[in-house]
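Every protein chain of the complex appears in place save one, which is left out.
Chain naming follows the written order as A and B, and within any one chain the residues start at number 1.
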Amino acid sequence: MAVQLDDGAERTAPGTGKGGAPPENGAPPAGRPPRLPGRRAPRLPARRTPLPSARRAPYLLLLPALLATALFLGWPMARNALLSFQNLNMKELIQHLTDWRGTGNYQEILGSEQFWRVTFRTVVFTGVNVVLIMVLGVLIGLLLARLGKKMRLALSAALVLAWAMPVIAATTVFQWLFDSRYGVLNWVLDRLGWHSMAHYDWVGTQLSTFFVITVLIVWQSLPFVALNLYAATTTIPKELYEAARMDGAGTWKVFTSVTFPFLKPFFLATTFLEVIWVFKAFPQIFAINEGGPERLTETLPIYAFTEGVGNLHFGMGAAISLLTIVVLLAMTAYYLRLTVKQEQQEENEL
Amino acid sequence: MKRSLAGRIWPNATAVVLAIGFVFPVYWMFNTAFKPTQDIITEDPVWFPLHGTFEHFATAVNAPNFWTLAGNSVIVTVLAVGLSLLIALCGAFAIARMRFKGRKGILLTFMVAQMAPWEVMVISIYMIVRDADMLNSLLPLTCFYMLMVLPFTLLTLRGYVAAVPKELEESAMVDGCTRRQAFTKVVFPLLAPGLMATSLFGFITAWNEFPLVLVLNKEPAMGTLPLWLSQFQSQFGDDWGATMAAASIFALPILVLFLFLQRKAVGGLTSGAVKG
């Protein structure tokens, strides 16, 4: 598609035709009407014919972003890709040696059972967490909408506190809460009657370690989903709800017939982000038990780091990290394709 | 639509439980930070810092280079976020408002850029920076942090720009504004909440980054606060009190920023997310 005149590139309000997302959603907050510039000496309206400069405009605007991405992401990625074909250990790093290994790293990784087990584990882990985050996040968001003003403010504040807690600080606190001997959680469980939990080793088995990690990640991620969902529901016109209620719809029905369709793009976009964020979760898993016990809670990013940076086999690490992107791309392919399709549709509608 | 008593109580009860659940870890961080060491390592938890002490905060703040590192962190974070907002805004405007060849490809590029495995790329970044003789400088750090937040910022702002009705801009232009004026005077103010929202995300990311600064800036005075935070957990054992005090100090700016900008932030991120 050729460049179109931007002035002519009139488009429908964003979101329309896509599950009925509200165009005004997120638009200026009420009470802040846009300030129009004071009238000055009227000038002739801008020329309406396409200028070469107008053709170039989008590219010029995008230039800094593209340039920066090429330089600070593209370059390291390319370098990373080169490293993935090398045998790069401490010796090669220190002596500045380049030792090409062909596809050796990839063969070794793809041929190892470990990699496939970690991949499978990562996919399951991401799935479980994202589902938990989305379901609980939506429930809390809906709860916020139902609360009185004061209560809503209190819960929002609590959510914001959790959300803003820096990851490094949060992981440290969680380690402490789940400590087997001095942790608060075991103490509480003991007092509540589960005496066998008094010195329970939370990071002793794969499942319990994942439990701790999941609690941490869900705790950190819920506020984003819940608060945004609440904010989004406030943009749904009241009449829609009233109409649904008149038809005798219950809470669930209202959600499925009004809220969900209305906010579908929101759900898709948020799920996409959460998939990426959970999949890439690094400090959380690493801090809790360094991927242990016996490397059983390693997800792909941890696996890549432990092999690459931790054990100083940088070439291996690079190869794993590239395979990691492939896996992530596969997991998000649906959304990526959907987005491209929608954009195409929009462009065609013009 | 009358709700039973139980129907009115359970949302509030749930909310209280949830609020406690979300706040507790944050509270525990501050609580531990203020407790004397003997109250931290105990069989029975000490719920309130009754024998409050600033000793751990003193340890944390008196660690070498604290103020220098704090300064570096602020500089790097603010610059990285500021630059990424600026660059992203231009890009977001182009993608949201204009039609041109390669648009979809560019959009896809930024979506995929969010997946970059930064932790592992540390070594290739290190080699690039080393070979460019730029180690121990805040500049490369700023650039890479900027890029860590750029894709998210751009995509979110794109949603936000798209949500601003085009008509507003046009009426301003009819009123005699140039396109640029229309943007700065009409569109930009409407984007303010979105800018704040995305900048919060950026602040958190840049503020927390550890693996890269660890290898790029080994000169003690060129580090950032995460390096400082990690030093209280050492081979010789963790100084939990100092760690928690340091974590409190570390978290405080972000917590304040969040509480301050919360209302705008939430709306902003929504609009970004809704535009899919």
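Definition applied: a residue touches a chain if its C-beta (ideal position, glycine included) is under 8 Å from a C-beta of that chain, and two chains touch if they have at least 3 such contacts.
Following the convention adopted for this analysis, contacts and distances are computed from a predicted model.
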item: Candidate names "Response regulator", "Cytochrome c oxidase subunit I", "Carbon-monoxide dehydrogenase medium subunit" or "Extracellular solute-binding protein"; UniProt protein name, chain not shown; value: "Extracellular solute-binding protein"
item: Per the touch definition above, residue among B:Val46, B:Val78, B:Leu214 or B:Leu259 touching the missing chain; value: B:Leu214
item: Contact with the hidden chain (one of A:Arg56, A:Arg181, A:His195 or A:Lys341); value: A:Arg181
item: Residue touching the undisplayed chain, where the options are A:Val118, A:Leu155, A:Val173 or A:Val203; value: A:Val203
item: Absent-chain contact - pick from A:Arg55, A:Arg101, A:Arg245 or A:Arg295; value: A:Arg295
item: Missing-partner contacts on subunit A, residue numbers; value: 89-91, 93-96, 175, 179-182, 199, 201, 203-204, 289-295, 306, 309-313
item: In subunit B, positions touching the absent partner; value: 37-38, 40-42, 64, 122, 126, 130, 135, 210-211, 214-215, 218, 220, 227, 230-231, 233-240
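By our rule, only the chains that are shown with their structure count from here on.
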item: Contact footprint of subunit A on subunit B as seen in their complex; value: 1, 11-12, 14-16, 18-23, 25-26, 28-29, 32, 40-45, 86-88, 90-91, 93-101, 103-104, 106-117, 119-125, 127-128, 143-144, 146-147, 150-151, 154, 159-160, 162-166, 168, 171-179, 181, 185-186, 189-190, 193-194, 200, 204, 207-208, 210-211, 226, 229-230, 233, 240, 243-244, 247-248, 250-251, 254-255, 257-259, 262, 264, 266-276
